[in-house]
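All protein chains but one are shown in place.
So that you can tell them apart, the chains are marked A and B in the order they are listed, and the count of residues begins at 1 in each.
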Amino acid sequence: MNESANVRAKCPLVHCITNYVTVNDVANAILAVGASPIMSDEIKDVEDIVSISQALVLNIGTLNERTVASMVAAGKKANSLSIPVIFDPVGAGASRYRCDVTDLLLGEVKFAVIRGNLSEMSYIAGLGSGTKGVDSALTEDDMDPVKVASSVSESFGAVAAITGKIDTVAYKGRIARIHSGCAEMGKITGTGCMLSGVIGAFVGANDDHFEATAAAIAAIGASGEAALKAAKGKGTGTMHMALIDALSRVDDAFIASEGKLSYEG
Amino acid sequence: MNESANVRAKCPLVHCITNYVTVNDVANAILAVGASPIMSDEIKDVEDIVSISQALVLNIGTLNERTVASMVAAGKKANSLSIPVIFDPVGAGASRYRCDVTDLLLGEVKFAVIRGNLSEMSYIAGLGSGTKGVDSALTEDDMDPVKVASSVSESFGAVAAITGKIDTVAYKGRIARIHSGCAEMGKITGTGCMLSGVIGAFVGANDDHFEATAAAIAAIGASGEAALKAAKGKGTGTMHMALIDALSRVDDAFIASEGKLSYEG
Partner (left out) sequence: MNESANVRAKCPLVHCITNYVTVNDVANAILAVGASPIMSDEIKDVEDIVSISQALVLNIGTLNERTVASMVAAGKKANSLSIPVIFDPVGAGASRYRCDVTDLLLGEVKFAVIRGNLSEMSYIAGLGSGTKGVDSALTEDDMDPVKVASSVSESFGAVAAITGKIDTVAYKGRIARIHSGCAEMGKITGTGCMLSGVIGAFVGANDDHFEATAAAIAAIGASGEAALKAAKGKGTGTMHMALIDALSRVDDAFIASEGKLSYEG
């Protein structure tokens, strides 16, 4: 239970190839939890950059042909150096191209962690999807996230994380559930992208990627609740700022007391 | 007068191909008023994405050859599906290329709404322009915005909106004027881009695009005034955050009481 302390002590460099909508928040979230972000998506640059990094985050939120090629090159290089790769399949299921790129990346790159919403992860699990743009159209009433996460984890040998009302992490028969967080986080663009960046920070500084992923989700969830409290009566602009504030104060005691994280199995 | 309520009830998906400077604020503004943003600019992706959307916003703030082609493809697809398209001709008149792309888009895509500052709209009206970069160099003393907006509206069969000290919306002989807003909004980058995104949200949820556009402008104007008040003695960073806060509290009563919107003709 020292995942956060390890991030702050080791300050891992997290290479992100991510979308331009939320990239500033992703960088600030990574900095806030004590790691160091570097964004680079030029194919001539990414292999060198990932080689000096402790984690790589691939996020297809605003994918294009140029950066998808860079994602493949960076992912393969990371694999060859045993640097963990995190995949955020934004909008998988929402368009043919996003499905194709998701399939391509899953085929070419071995991921340490795959994190998405229930629609995206259902697509990856081969169970169809019901996405509304980049938001999930599926809820826990439609499909059991524990089953979906377990299926993705087994198929790809990766930690699989599904975020939603209750978050679920699955790996090799182990299940973590995180009850922190709040619906209002969905009113700030990029809380999922920030989480994937923070998972990169936690996985880059901790050997147990399953527990690191669960701790990262709990950190964001608890921070979201703190941000909601801080923004009371104001609105989503204040909550956005307060979320970064809360992340910058995260430590393991906060995760333990406010993260609402429990392990099953 | 239930434009805002319709946005919050229907939560339209707004597809934006927009500049990378202000894209995060555009997404957060769209979320704040109750709609759902999706950003995608890869030509292999945009037709699928626009097909599941209720509005498309094209903003040429950081245009390039790749994304201009995507704008044309997305715009044509939207037209074929009767999905309303909003055009924000950032910097039209400021460079040869921005003029050419503006002309190209106006020729290839049928717009529901065209919104710009007086310089940009004067260029589109064929009256020359006097732009200073992305800001208008023209004021109401130089040129009558009602005439310019009416001319653009007639030429392109679109709702035409000119924002400035007083905002003007013209369509088929109807004119709306909005007196809310404040000069300090110009000290935050992207208030125009955010407005175009919010117009996308309002037009995506309301059949009368003229009234929806006027209500969206009034919502931003009133929110800007609220943000200025909240930032008193602090500065533009606080005002930026408070603008999103205010947008997240917008409802039709607020627009009616603070929007300073009146119809003429």
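We adopt the following convention: a residue touches a chain if its C-beta (ideal position, glycine included) is under 8 Å from a C-beta of that chain, and two chains touch if they have at least 3 such contacts.
Keep in mind that what you see is a predicted model, and the values were worked out from it rather than measured.
Across B:126, B:157 or B:235, the residue that sits in touch with the chain not pictured is B:235.
Contact with the undisplayed chain is limited, among A:48, A:108 or A:142, to A:48. Of the residues in subunit A, those that touch the hidden partner chain are 13, 20, 23-24, 27-28, 31-32, 36-42, 44-45, 48-49, 52-53, 66, 240-249.
For subunit B, the residues touching the chain absent from view are 19-22, 24-25, 61-65, 91, 94-98, 132-135, 186-190, 231, 234-238, 240-241.
We adopt the following convention: only the chains that are shown with their structure count from here on.
Our note on geometry: subunit A versus subunit B, Cα centroid distance of 32 Å, whole angstroms.
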